[in-house]
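Apart from one protein chain that is not included, each protein chain of the complex appears where it belongs.
Now for chain A:
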């Protein structure tokens, strides 16, 4: 399978850099799967899980919050304001994230922002439930 270059960068560190098969992005208007040779695309991300497949059948999940993705000929670059690999997730971190999302939800009156916060909350609660198993 053709691979392409993928970089996942958060302000604190570079989380992933290398060639991958496919990446599923939680884009603002719905999930997007990026494969090699994808048309140039720039999109903002919502809170959710990004799935990196670096070899067939081996997907890694990373929780990202706030950021954007840039697909160009050079590959895919994701700049996430906050990125946490699934294996680093703990109950406390998720609780903190949920609290922040709830606060964001309460803080705005803007319908679009409320909607975004709501979907973020749903994602986080789902992640928390998955963690308990």
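As a working rule, a contact is a pair of C-beta atoms (placed from the backbone, for glycine too) under 8 Å apart; a residue touches a chain by one contact, two chains touch by 3 or more; residues count from 1.
Heads up, the rule we're going with is that contacts and distances are computed from a predicted model.
**Q** UniProt protein name for the omitted subunit, picking from "Aspartyl/glutamyl-tRNA(Asn/Gln) amidotransferase subunit C", "Proton-translocating NADH-quinone oxidoreductase, chain L", "Ni/Fe-hydrogenase 2 b-type cytochrome subunit" or "ATP synthase gamma chain"?
**A** "ATP synthase gamma chain"
**Q** From the listed residues A:54, A:70 or A:102, report the one that touches the chain absent from this view.
**A** Residue touching the absent chain, from the options given: A:70.
**Q** Can you list where chain A touches the absent chain?
**A** So the residues of chain A touching the missing chain come out as 7, 9-14, 27-29, 32, 39-44, 66, 68, 70, 72-73, 77, 79, 81-82.
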